[in-house]
Every structure is written in structure tokens, then in C-alpha cells.
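Note that one protein chain is taken out, while the other chains of the complex remain in position.
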Amino acid sequence: MTNTSPMKYWRENKNWSFLLGKKGTIIFSTTIHTAPELLQTYAPYPFAIVEIEGKKYELLGIPGETLSKGDCVECVLRKTANVQSHEVIYYGIKIKKISSPT
Amino acid sequence: MNSVWVAGTYISKFGELWDTSLHQLCVDAVSGVLENAHIEPKDIDAIYVSNMLGGVLDGQLHLGAYASSLFPHHPPAQRIEGACASGGLAMVAAEESLLAGTHSTVLVLGIEKMTDVSVQRITQALVGASDIEREYGGTFPGLYALLAQAHMKEYHTSRNQLSSVSVKNHLHAYLNPLAHFQKKITIDAVNSSPRVADPLRMLDCSPVSDGASAVILTTKKKDGVKIAGFGVGMDSLCLADRTSLTSFASTQKAASLAYKKADILPKHIQIAEVHDCFSIGEIFSIEDLGFFKPGLGGIASEEGQTTYGGKIVINPSGGLKAMGHPIGATGIKQVAYLASHQKELGYSHALTHNVGGTGATAVVHILENI
Partner (left out) sequence: MKSTIGITSYGAYIPNLIIRSEEIARAQQKDNAGLALGILQKTVPHIDEDTATLAVTAALQAKQRSVFPKTYETQNGALFIGSESHPYAVKPTGTIVHQALHLSPSCALADLQFACKAGTQGLQACFAYVQSGLSTYGLAIGADTAQSRPGDVLEYSAGAGSAAFFVGKDHCVAQLVSTHSYVTDTPDFWRRPHQEHPEHAGRFSGEPAYFHHIKSATISLLKKEHIDIKKIDHCVFHTPNAKFPKLIAQELGCSPQQLQHSLIVNRIGNTYAAASLLALVSVLDHAKKGEKILLTSYGSGAGADSFLFECTPELEVRRKKWNEFLHEQIEQCSVITYEEYRKNTV
């Protein structure tokens, strides 16, 4: 997504409840230091391939958090784009660390 | 049965070409390749333009029509886009038209203007090569960083082995006056360069470059550099849908088709231009193309097996990392470089490998010197 729009927001908000609250395990995670325009305020942030209920997803993590292979995470709703003050606010699913493997 | 020959080549300087616009890159490439081929404009039957970001960054679409306008007879023209594999795909479209007998001499032109905007804007634009919905938040280096992690986990590919790829490519580009960088670097310099997406550092990543390249392909020749084989392979756009995170099935499929058409094996390739958009990209490439066994690409790089005096010379131009990566131009530059340096490089068989996205598209060409 290079630009936000109310219509895109409206299509995407129907997907929130599918993942919200679900737990998963990190397969691989990187920390992104050089971010695209819309995500610049959040850098550095984690980006990971995560397994949730047997399926793989690629999801953003919480700004400043570090995720590693095997970490247990939970899906939460957060702002997902740094929009301008007159634009619709973008929310989406991010993963938040619950615990690391012992 | 027709054969496809390279009749002319052109490569611009790659780099930050501040005084050259997207349009000027096109104009220069057209005149440059026509001059090199000693061909009249009217002899061009069709034009295939490769470009990824003209619409996104400049608002300039319809580049086929723009290129066609430079010719008095306005030959049929189209723009082809497959992210970083745009050049390879444009080559294939041209080749298929020649092999079908639709045309006999065509121009394949790759142009890209990337340096007019900020790093953040480019980072945002390159996200378009991935699945923008299902991989939202994942920058292009970020996605390759995940692949690097997977390869390092499975095969113990090391930080130094990644760095050795960049070091070697800078060494090759040092003697290439068209390269974006003509500067030698060290392993330490790569290892300590700024972090982009862990574990990838700035010197693991190909730069943001402007540039153009062109080839004229024809069925009317009988000797010189021939396109002996080509293949296109695809895989899922999303990394989450892949069966492997340590190899590109798209490259393996494309290579298999190309080797079959050319009736050769990987061991017959003496020199190759491969897709090192990131250092890990070259390691994937040399394994998937069959030059080294899976997992041994890092060691081969570190031990000098991919440079002069080694098993095979990879990226004699300096690759994407050191020669530069104006996206739409790269796939065509690979062919143009090998074709125009055949005498110097002295090969009988050479290979080009061009990848789109994180391996969703791969195009392989095999060049044979007759």
C-alpha cells in the first residue's frame, strides 16, 4: 500500500477479527531499520513469518520490540501507517511478544 | 527453425545520473544501441520496454509508446513489468516474437530512474514487488533478510560469507567504467555498515541507481552471440506460501527450461551474471542454478570459487551490488554485458539470471558464442 484511502480501510477492517486475539509462534523474524514512508515513525520494528493455528502469515511487530525464532506472540490491533492529520487512521493486526521459549 | 542472435548492445553509466531524466535515458539508449548494431531505425520491427517504477515515481506510463515515438515509422511497442525481472521478461517476449516469425529484428530496452526521490519513498515503492496486503510492513530488504536467516539457520552460512559476495562484486566492478561503484571494499566494512533489516547491512544491498541498457535481437544473423536457451519460472508471491525459504523454485524451473533448450548442463557455463539484489541473493542463485550444491554457496563465495581463477566467474560486471541496479535495465544489461564482452571474457557458454520480487519470478538466459 503506497497510499491510504477510506475504501481500502473499509475493505481491510473486515479482516481484523479473524486474527485478533489469536496466538502464534515465530518462524523467522527480522528487525527493519530502513522503513517505507508510511511506517517510518515505527522503525525499528520487527517483521516476521509466524505460524498461527497451522497456517503461515507475514506480520508486523510492535515498534522497538525484538522477536526471535520460537517466541510466542499474540495478535493485537495497532495503528499500521503514519498517515497525515487529515487522513483516515489506519489500523491493522500486529504481533506482540508473550513469551520466549525456555 | 529460427535462432535468436544479439545484433547490438548498449549500456549507460549506472549510478546517480542527476542530469539525466527517464526520457533522456530512453533517447540515449535508442541511439546508442542503433549505432552499436549499425542498424537503421526503420529496421526495428518492434520494441519491448522494461521498466518498473516509471509510473510510481514519475507518473510516466505508456513507455512503449514513448519509445516508439523515437522512430519515424512508429513500430509496435509495449512495456513489460515483472518487478526486478522486468528486463528478463522483456527479453523473453522479444525472443518469442522472433521465434514465432512475427518479427525479425526487435529492440529490447530497459530504463529506470530511481534517484529523484528519498530513500523512504523508494523503500515504499519497492514494496510493490511483494504482496502489498499479505506482506504489509515487510520491506524488500526485510523479506530477503528473512530468507538470509533461514539459509544461515539451515546451512550455517556465516556473516563473513555474505560479506564475501559484496567484496568480490566490488572487485569485479573496479575495472568496469560503467559501474555505479568503482571502489574496493573489505569484509569488515560490510560487517560494520549500517543495519537495514537484520542480518542485512547496507553493503549487503544493491544501491538505488539510474541507468539504461538495450539489446537488438535478430533472426537474420548466422554467427556471434546466440540466445541458445531461455526459461521463465514462477513461485508464490508471498514467502508464507513457499515450501522452501532456502532456495527459489522459480530459478530452478527457469534454469531447467533454459538448459534443456540449449542442450547443456550447469557445468558447461563458464561465466554468469546473476541476481545479487542482496548478497544472500547471489548465494541462492549459484545454488539454484546448479553451480554449487545447496548450502555450499556461502563457502564457495568465501573461498574465491566465484571469481577469476575459481570454478566459475559470477557477476563479472560487478553484479547488481557494485555495478548498480536500475531495476528495469538490469535483466537486459546482463545480456548486453556478456554479449559485448564475449571476446574479453572468452566464453563459449554464459548465463544470465534475473529475479523478480523475492523469487516469485525468475528468468534465465543462456548465451552461446558461435
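Think of it as A and B in the order they're written, each chain with its own count starting at 1.
Convention: a residue touches a chain if its C-beta (ideal position, glycine included) is under 8 Å from a C-beta of that chain, and two chains touch if they have at least 3 such contacts.
Just so it is clear, the model here is predicted, and its values are computed rather than measured.
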Contact list for the unshown chain, restricted to visible chains: A
Candidate in contact with the missing chain, chosen from A:4, A:29 or A:80: A:80
Contact footprint on chain A, counting only the chain that is left out: 13-14, 16-17, 20-21, 41-42, 62-64, 76-80, 89, 91, 94
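One rule holds in what follows: only the chains that are shown with their structure count from here on.
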For chain A paired with chain B, centre-to-centre distance based on mean C-alpha positions, whole Å: 32
Complex interface listing, chain A residues touching chain B: 1-2, 12, 28-40, 45, 47-49, 56-60, 69, 80, 92
Residues of chain B that touch chain A when the two form their complex: 56, 118-121, 123-125, 127-128, 132-139, 141-142, 145-146, 149-150, 153, 194-200, 238-241, 245
